[in-house]
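The complex is shown incomplete by one protein chain, all other protein chains being positioned as in the whole.
Chain IDs A, B and C follow the sequence of writing; residue 1 opens each chain.
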Amino acid sequence: MKQGFFEIIENLPLAEKVYKILLSGDCSAITAPGQFVNIKLDGLYLRRPISVCDLDGDRLTLIYKVVGKGTEELSKLKSGRLDVLSGLGNGYDIEKSGDSPLLIGGGVGVPPLYLLAKRLVASGKKASVILGFNTKSEIFYEDEFKAIGCKTEVTTVDGSYGKNGFVTAALPEEYTHVYTCGPEPMLRAVYGAIKTSGQFSFEERMGCGFGACMGCTCETVAGYKRICRDGPVLFKEEIKWRT
Amino acid sequence: MKQGFFEIIENLPLAEKVYKILLSGDCSAITAPGQFVNIKLDGLYLRRPISVCDLDGDRLTLIYKVVGKGTEELSKLKSGRLDVLSGLGNGYDIEKSGDSPLLIGGGVGVPPLYLLAKRLVASGKKASVILGFNTKSEIFYEDEFKAIGCKTEVTTVDGSYGKNGFVTAALPEEYTHVYTCGPEPMLRAVYGAIKTSGQFSFEERMGCGFGACMGCTCETVAGYKRICRDGPVLFKEEIKWRT
Amino acid sequence: MADLRVELCGIELDNPIIPASGTFGYGYEFAELYDINILGTFSFKGTTREPRFGNPTPRIAETASGMLNAVGLQNPGVEKVISEELPKMKKVFHKKVMANVSGFSLDDYVYTCERLDSCEEVGWLEVNISCPNVHGGGMSFGTSSESAAEVTRAVKKAVKKPVIIKLSPNVTDIAEIAKACEGAGADGISLINTLLAMRIDLKTRKPLLKNTTGGLSGPAVFPVALRMVYQCAKAVKIPIVGMGGVSSAEDVIEMALAGATAVEIGAENLVNPFACRDIIEALPAAMEKYKIDKLSDIIGGAI
Partner (left out) sequence: MADLRVELCGIELDNPIIPASGTFGYGYEFAELYDINILGTFSFKGTTREPRFGNPTPRIAETASGMLNAVGLQNPGVEKVISEELPKMKKVFHKKVMANVSGFSLDDYVYTCERLDSCEEVGWLEVNISCPNVHGGGMSFGTSSESAAEVTRAVKKAVKKPVIIKLSPNVTDIAEIAKACEGAGADGISLINTLLAMRIDLKTRKPLLKNTTGGLSGPAVFPVALRMVYQCAKAVKIPIVGMGGVSSAEDVIEMALAGATAVEIGAENLVNPFACRDIIEALPAAMEKYKIDKLSDIIGGAI
């Protein structure tokens, strides 16, 4: 973890209520795809955690959806610097991927899979991707995943684009490992549907984002884990769904 | 009173810890010299009252000293808009001036006297001015008062410039009425030293600045008065000094 | 079209927005800025039997997302309020107004309430047993169930108009006090008054307020106020007027969900003189966003 200031290079709408912000700063603390950063915004007390979408030298790309005050404030910033805690969370373990990993993202759960896909492709893996959205207007990054050579399938709940239904409707026959991120109902569905091992990235309201406050603890097979520090990524075998 | 947004045109240091900010906006609510505006600043709950120094069409000049969080924040703003309540307080009554009024200002009590002096001169009065400061580095606006044709005397407590001592050390023989603004000890000294009628501008911690909260009430011979609305200017005869 | 109407102790309000006592004077200053008849009603400056200057200045200090005040019930006394202020107020406000009353003895409360009960422009009596800024009175009545009930009973016996008891948050169990007031015949309760607090001037090393302590209000206290409204709403059946740091239409809806039938706006009026107008104008859109047709439908919805 590092605290530092990042320059806003651009901050533009990407899809309905979804923005892409490009930052420049010291990214050296970010060691794995699936990690997140925690951003301080003027007038708001707690920082806002956002997962890392892409990384290139000192360039950091984040994609976020406007869901409340914090993300709304962030979407208005077009320049200046942000106070950022970077390199938070465990991130995905790419060693476990096998030869043909499957990446499944839902809505704003899609972004962290992009850096993961790049890393997997770079290490010679045949990564295929399923991107799930509610409707056509919310879709983003389909082309980006294709551009790095991933077989990419899009599903929409209302059938307005791609395959009609949930991400689980698009599961291929063969894959060696699953990496997924999205809303909990989707994670549960994926958990029930996949035949292989996998890594699941969870969301929870956080206090600090670095493991100090125990605000985001969940129960796992391996004991209590802090989503912000011991997570956000849990292995399939560890997961204990709350009833 | 009017609420509106003012553009910051410039905001520059004028003397030690003293800044001059030039704003552009709807000044129509400002009807008399000695009135003040109340400014909202990001991250601070209460507005900050600052007296009007000069007025020219839609151009509003304020001079303020950095004494706390609010004025410190204000001093950092070099552009953008400010949420301003304008036209607050009663202001000075120029009708009562007589032919040769005397204006006495101390420190940041000097600014409101400038617009007053301009108005008096414009209406053909022979206004003379005494400006009191602690030391040379704090002096401002001596030339501005001279430029509009006021006989201007500067006093410094430490004698580093002008007449050595307090403003009362520079009282002339003849004057028809006194207008004054400054720290309470100075006002008390002036009250005791002058031989004519006068108008005194008071300072008090305010809640709203427009008479709603009774946060700044003082006792006067004429009953309770709200410094923010019934004041900040009181006639000499009204004043009841707190013991 | 969103329906903002609520009923407070038998009187219908066009909307639940009520400027809180001590932040709206007698309405004149605000009537210069907008037509205050758009308000549900307003609670005028706290009235006592005798005229009061209140506390020496400084009476105001700033805090994070809030402010302290120690005005100390400055007012011209009930007779002048009736003979001078109410007639002037009538010219700018044509709805029933809420009369806020404070006292230093049972007699004070009874006398002042009786006098204001006789004014036809008064719709409700808001009995303040929670002012933290006066000595030997005010809050001391609001910090025990017994004395709170005693004041309620005495006032109720003396007046015909609905009596709303304004409670203090500076207590261990506000719901217990709310129940005591209900048991003693209160028609409603309003809460929270300010939280007792202070600031110290680092330069002088003395309290910033001449009164040493003052009452904290503003957005800082909203979550405490919300919790207390929720606790009281679970404890009593009489209507609750929620207040404490409300500064937006969303806050009003949150207060309603916690159990507030109407909502008073306090400190925000001092920072933004148009606050109540802005909130009333913003409410329909906010209600639509959260799929609320009738505000009265969601009162206590989170309980």
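Quick note on the criterion: contacts are C-beta pairs under 8 Å (C-beta built on N, C-alpha and C of every residue); 3 or more make two chains touch, one makes a residue touch a chain.
All values reported here derive from a predicted model rather than from experimental measurement.
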Neighbours of the unshown chain, displayed set only, are A, C
Missing-chain contact among A:E72, A:E219 or A:E237 belongs to A:E219
Those residues of subunit C that touch the unshown chain are 61, 63-66, 68, 143, 170-172, 195-200, 202-203, 205-207, 213, 216, 218-224, 226-227, 230, 245, 250, 253-254, 257-258, 290, 298, 301-302
Residue positions on subunit A contacting the omitted chain are 1, 3, 40, 44-47, 85, 204-208, 210-219, 224, 229, 242
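As a working rule, only the chains that are shown with their structure count from here on.
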Subunit A and subunit B have mean C-alpha positions lying a whole-number Å distance apart equal to 57
So, in whole Å, the Cα centroid of subunit A is separated from that of subunit C by 47
The positions of subunit B in contact with two or more other chains are none
